[in-house]
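Here the complex is missing one protein chain, while the rest keep their positions.
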Amino acid sequence: MKRFVFLLVVLTMLLAACAPSVAISQSAATNPPVTADAPTVAGELDLNNWDSVLAAAKGQTVNWYIWGGSDSINAFVDNFYGVALRERYGITLNRVPLADTADAVNQVLSEKQAGKEIGAVDLIWINGENFFTLKQADMLYKDWAQQLPNSQYVNWENPAINLDFGNPVENMESPWSSAQFQFIYDSARTNANELPRSYAELKDWACAHPGRFTYIAPGPGGFLGTRFAKGALYEVGGGAEQWLNFDQALWDQWSPELWKYFNELEPCLWRNGETYPKDESELVNLFANNEVDFSMTNDITGAGRWIADGRMPKTARAFVFEKYMIGDFNYVSIPLNAPNKAAALVLANLLLEPEFQAAQILPENGFGLGYAIDVDRVTDKTAQTALQNAAAKLGDSATPASDLANSLVGDSAAEYPNLLEQGWQENVLQK
Amino acid sequence: MRGHPLFSPWLSLAPALTIVMVLLGASLLYAVAESMDFISVIGQDEISLNAYRETLNLNSEFWISLGFSLWISIASTFISSALALLLAVWLSERHGDADTLALNWNLAFPHLVWSVALLLFLSQSGLLARWAVALGLISTPADFPILVRDRFGIGIILSYISKEIPFLTLTILAVLRSQSIGYDVVAENLGAGRWQRLRYVTIPQVMPALLAGALLVFGFIFSSYEVPALLGVGYPRALPVLALRFFLDPDLRARSEGMVISLVITLIVSVVAVLSLKIEERE
Partner (left out) sequence: MSRYNQMKHTFTYTLRILLYLILIAPLLLFAAYAFSTRWFFPQPFPVEWTMGTFQRAINDSRTLSSMAQGVWIAFLVSILSLILALPTARVLGLRKFRGRQLAWLLLFLPTVIPPLAVGMGLNILFLRIGLAGTITGVVLAHIIPTLPYTIFTLSSAFARFDENYEYQALALGASPWQIFLKVTLRMMTPSLVVATLFAFLISWSQYLLTLLIGGGQVITLPILLFSAASGGNPSIIAMLSLLFVAPPVMVIAFTARSLNQHGNEIREQY
């Protein structure tokens, strides 16, 4: 009893002792303190004078918040961009690896909440959902993407580029690469003639081979799983274009069908669908270790990056369904409170350099995603040839370009992924 | 030095006490404030109990996670206590320091690394499964039992008991070795068998220490994140995993819900700690 009283005394003391500090920080929150030595950053970079941007960037460190789940992508970023930034522009690259891009968004938003005018994040490799979040919060640096010198190579007329998840890009993010959803199988294990070519066939295949298929749980970190489920939604709803704009009635009409599809699929899945791999890497391990027969990828090089990485057997190959293989571009964006905007701009521009675009799709370089630029817009003949040669060297483990093109559809409006992930949790996972 | 009238022990205690109290007090206060949206995430700072309503309503995932967390904590605590008791009794009859030295071995492996090792060793296509194939016991990964990343938290429990048994064993051994062997010998002379001695002499002796230790273990397991995050599945999730997921959600309104869960965890752990303290005191 005596000690219990002690504990109570302790707690009261703790609360009493700390009350004033809260009062102080409350007032601090309403009037964010102006730090004297804060470098002035907002607004005065002259993007029309690129040399002045380069001069401002020199000596800066660019903090690039980037998904860090792939070692080969990490190495590519360090070895290609990191080296070039240092040697050509005198910029240091600080790659901040993230488990989920949402963590970077969280960082920026907490800074906003804390009233920090100078943040920590300079550049984010961002996806449509998080772009949408930051745009809504008004925390994105504006009017820059089309001012980059290399933006001339980007086909901004293309709706697949000027819309990100159906959300207008509005000069607030710059493309880096392109990707398309595909499946991966092991040619040593599965006969190419027996591969399913639609979601309906996939269900039949799965139930004919119980426990040999699973998909990534749609949700945070499970971006490919969301994309897989969206493809199913397209097939169930009979079309892709209708999903480009958000329409609640349309969702209400087709989502029950989607849950029905997944719930019928579930008993045939790996571990009877009791659990799902939570990200791409986990599915790759299941596939490589013969627990399941298919994996998924977004890479233009198909299984190439994974083979080069020693994560998949050399006999792994990519394949697509006949329809509804969602493809899109991915982007980088700069937070409004980025401390080193000039360096971030230089890096964003470097990403679009034809030389680096050609390097990024080669399987042996470990990045594996496609071009963001339009090869025809590159006027320099050598650069254009390099780009064309690289595209021709994707290897056996990639899906043939014609198959990719025939099955390609665009992504949906940004509202759907959230609905889908939440609905999947409630109607499929927790059922 | 000694007995100097101006010398107060509190002067020496001040630096450490201040640091602990300021940091802990501030963190608790901020947690409470944020859970009530008093220090809010987006925009207005107004007190509201929304996060509590959201989290504690009967349909929320919170209850499932609470159940799951209680299950893994109670099961791990119970199993490791029982095994630690047997091990300690067995060891107390032997002398030499190889035993206690070996009990310390797992100190070298923090929970995070230990879980990674279990993952590589026990998964359905892990090393043990591969050896089972080599021995002709199974042929596909699906034949191997699901021991990690399973729905029932078996992997989590395995990880915890293998880490906590040494802790509890050493706790019990300390008591057993500090006692004179008298009672045991008396009981033996009176004709008590091995199990009778265990039941009527040894267990009552070590019970207070074991109980206090077990409660500490429970509190630790109930509130720790790494092991269930690594060895658990997406659903059901342990409470700390759920709390951190909310806290790091890009939708900042979820942060206060994360805070609510973290406060619930703190509350439960504190209650358990008080119990443990009282038991230790009674001893």
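When the chains are written out, they are named A and B in that same order, and each has its own residue count from 1.
Criterion: a residue touches a chain if its C-beta (ideal position, glycine included) is under 8 Å from a C-beta of that chain, and two chains touch if they have at least 3 such contacts.
Remember, predicted model here, so these are calculated numbers, not experimental data.
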Residue in contact with the excluded chain [from B:13, B:49, B:86 or B:186]: B:13
Touch list for subunit A against the chain that is not drawn: 3, 6-7, 9-10, 25, 28-29, 63, 65, 68-69, 71, 74-75, 78, 95-99, 103-104, 107, 110-111, 113-116, 120, 277-279, 281-282, 285, 288-291, 309-311, 313
Those residues of subunit B which, in the complete complex, touch the missing chain: 1-2, 9-10, 12-13, 15-17, 19-21, 23-24, 26-31, 34, 39, 96-102, 104-105, 107-117, 119-121, 125, 127, 129-131, 133-134, 141, 163, 166-167, 170-171, 174, 216-217, 219-220, 223-226, 229-230, 240, 243-244, 247, 258-259, 262-263, 265-266, 269-270, 273
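The working rule: only the chains that are shown with their structure count from here on.
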Sites on subunit A touched by subunit B in the complex: 2-4, 7, 13-15, 17-19, 21-22, 25-26, 29, 100, 102-103, 105-106, 109-110, 113, 129-130, 133, 137, 211, 217, 219-220, 270-271, 274-276, 278, 285-286, 289-291, 425, 429-430
Residues of subunit B that touch subunit A when the two form their complex: 21-22, 24-26, 28-30, 33, 39-42, 45, 61, 124-125, 140-142, 146, 149-151, 233-235, 245, 248-252, 274, 277-278, 281
